[in-house]
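As you look at this complex, bear in mind that one protein chain is not there, while each of the others sits in place.
Naming follows writing order (A, B and C), and every chain is counted from residue 1.
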């Protein structure tokens, strides 16, 4: 009989629900070394915590996350609370010896993320930050193809994450517009950065251009509040492998819902991908016969693990929530020591560091080295 | 506290697993009137039944489905066993007063499907056949747009379901090649028919062309077995609403993994869809301004229920298994009397009837009326 | 110094102009064995003939095509007059020993087309019918790949030509609706048939379904005129090479401007093409590596003759008028005996014969052999 991992979830909003979907699906789809038990859910609002407990199937509910964190029967603390609270919660959980799973971004500031990372590493617990686009089998395939040299030496990269959910200037000011940790680059450009480093390795130098286009938004109390965070950030980047490229994070890209796209150019081939059609990877090989070359639409299937866990036949397609299940499964395997963590606090810190370097580069209008 | 529905599943293969995914996800994603309890799993092979019980979380396992069917504590019998057994199992379950969920096709022959349907209707139990492509919010959107007259009067239809999993003549003979109930039309063309009738209403007349291209396949014992079922079937169709169209079911469509496509032409607009990109619906409206007309790529989002149950933001995409969860949720709501069954035995019988009419039409080389 | 071919053009409407573009471009783009001289243009309306002479650069104009046809200095008669006049004009030109270039369809009825063909063959003159979609380098590439066995044995075919220019029931009755020779199949389905035979060889058997959806149209004099020709025709087809397939001609396909599409399935590969993006050919090969298979978007370039005649670099794209130039160039080379005619009267007769066989099959509701 399998050992149990008892989960304590902080936050009962949409992202909390998504995590529960992920844990539930992961256990059914994969053969995992642990059973995850939904032990406790915490929310500042007790009736809401109770309702979520019942709806999602947790054993207990509480309005005090501290109690839950200090409960010795809990193994993992899963943080889906607002960003500003991540640090305090994570440090407490780490201190109590729990494994910690934290939604992205790890913390508003790299300095905080560093403190969390170092605490986790000292404590020897396992951590995870939720960058689920990287769990897509087709993105993993791209990484494998690059690593195997199927594209030759990589020369160029173009990465985007553009959406339109902030396009309306009448959308109110939220924590996402807060000067400490907010903005399009931190919110979604971070995905473009995570994918870029996942595929090509470390970004070593950056030149950023952070732009605010909507300078004030309703404050929700009849007035307006000034906005200084970026609506779009563009960056030039250098990779450690010698490649050069560009990154864009944009939340006022009218009409775009999920333009998480990349294009990789190597000496022997190229890859083109868009999250709008994320079950496809387009691959160009210079070794195809003359007059027969072209970008090839590879459709996800059982040849691209772990797709086959979800479906025996190709072309049926995974969904966004399936990517979350893959992310969770990797984390549980990492807790059991079967693999390294898919995307741990140090990786989360890394993204925050690149973000802040880009932001500083934009302010200083100069190229900066990413430390 | 919610009432329980206790599930008895027959079959522990891949489709059984998919159903369990569906029940589990449905309960988490939707607010359903019942809790579904995984009561018992039956498989002729007892160790396999036991293994599945443990992996999937059923309370009990058995190698005798009869016992399970007669267990008074079971509420739903879910049949994922081979097609040839559907009838005996369903009739027994109906006789025992259970609700019955049966994978498609309902039965190899329409006569059997009719017997099952009539027994179910006499017994007043709720039934479901698994046609999950119809649960896609974008296909539902297409149906709604057609019903609302956004395309005007419907004149033309083109429907396909083409895959390539039988393209290799060295693939062995299976039950799918059995003259009684096998062939590409019954296996996957049935999806094209179900979608056509879902969107436009009943098909009234057909002219079929069933073609066998691979006339013999390995019998798995070193010899060959003659194949007489269709590898591809094409049909002309007439709809009750006055539209005309064509249907193709094809399992030797080299390179195609999920070409479940349709195109609908009306007097005021058109819709184009491919399952290869099933989170998109392409819509052309003649009321768009001159010089600005074109097929519009609508991406699935919270405006297209029940997408919002899975994700709050557009463009994130559902997967195949999510469609199964929607199918299951509809069935559970139907059991509670909150809606009609999404696709019940009579609907399954209907598809079998159209299939057999097309097959007979091909043999007789003449147009036939669908009864 | 090159010999001259003196051209006499009948018809000064749009298609006449397109032919002149074609002759002019062909001479500049290709190195042709003859110079074509624009000798004379004929139109029943003399002022219009004069205007066209001046605009298009002909030496002479006339309102009597008979004079032109009997002028011994003319080498080619190019007929772009209404279909009903093709036969009389062509027979006169053949009798006068001219080469004859005739727009499609060759004649309203196959019997007429046969008479024209046989007269031309007896006279030994060179003929051409305007099927310019076949001149597209990417369609030629498809044909070459099929012939070279790159797709293996061909099993299946799906061909369309769908447009929407007759979608409005208030569009008046024209010669295209005339029971003798009109209808969507003859007008544009003919292109789908020509492409199918170009790629796979002769169609041997057909089962047709000709449908009229708009039963009356304005007669242009305040009344209405009954329409009995087809708005959409669908057909099942058998090819001499053993493949089976379907064809659709449709002029009420709302939203479609140029859906001249085909998909070819072989034992080793497949090809997918749409005229909407006619500079691309999508090719799937089962010999690509496992996990790397997919439809490959081959873009037209100098590797695909005669693209290089128009542009030295790939991806720049040919246009519709360039295809006409290729058609004309092939004809001029055929006149010089350097190659066979690209699409002569016998080929035009062939298409008329298939059309009429499909139409008769639809009336008789039975499969017919194409003679």
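Going forward, a contact is a pair of C-beta atoms (placed from the backbone, for glycine too) under 8 Å apart; a residue touches a chain by one contact, two chains touch by 3 or more.
Quantities reported herein were computed from a predicted structural model and do not represent experimental measurements.
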Identified contact with the non-displayed chain, of C:28, C:122, C:221 or C:290: C:28
Selected residue (touches chain absent from view) among C:105, C:249 or C:301: C:301
Among A:78, A:187, A:248 or A:356, the residue in touch with the chain that has been omitted: A:248
Contact residue for the chain not shown (choose from C:43, C:103, C:163 or C:288): C:163
From A:101, A:295 or A:343, residue that would touch the chain that is not displayed: A:295
Interface residues of chain C (partner: the chain not displayed): 14, 17-18, 20-21, 24-25, 28-29, 31, 55-57, 163, 165, 256-258, 275-278, 299, 301, 310-322
Chain A residues touching the omitted chain (full complex): 151, 155-156, 158, 167, 169, 207, 209, 211, 213, 231-232, 234, 236, 244, 246, 248, 250, 252-256, 263, 265-270, 272, 284, 286, 293-295, 365-367
Footprint left on chain B by the chain that the document does not show: 141, 280, 282-283, 288, 290-299, 303-304
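Simple rule for what comes next: only the chains that are shown with their structure count from here on.
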Rotation, 0 to 180 degrees and nearest 5, that superposes chain A on copy chain B via CA atoms: 180
Numbering shared by both copies at the chain C-chain B contact, with half separating same from different: same
Euclidean distance of C-alpha centroids - chain A vs chain C, Å: 54
Cα-centroid distance, chain A relative to chain B, in whole angstrom: 35
Separation of chain B from chain C, taking each centre as the mean of its C-alpha atoms, in whole Å: 42
Residue numbers of chain C (touch at least two other chains): 293-295
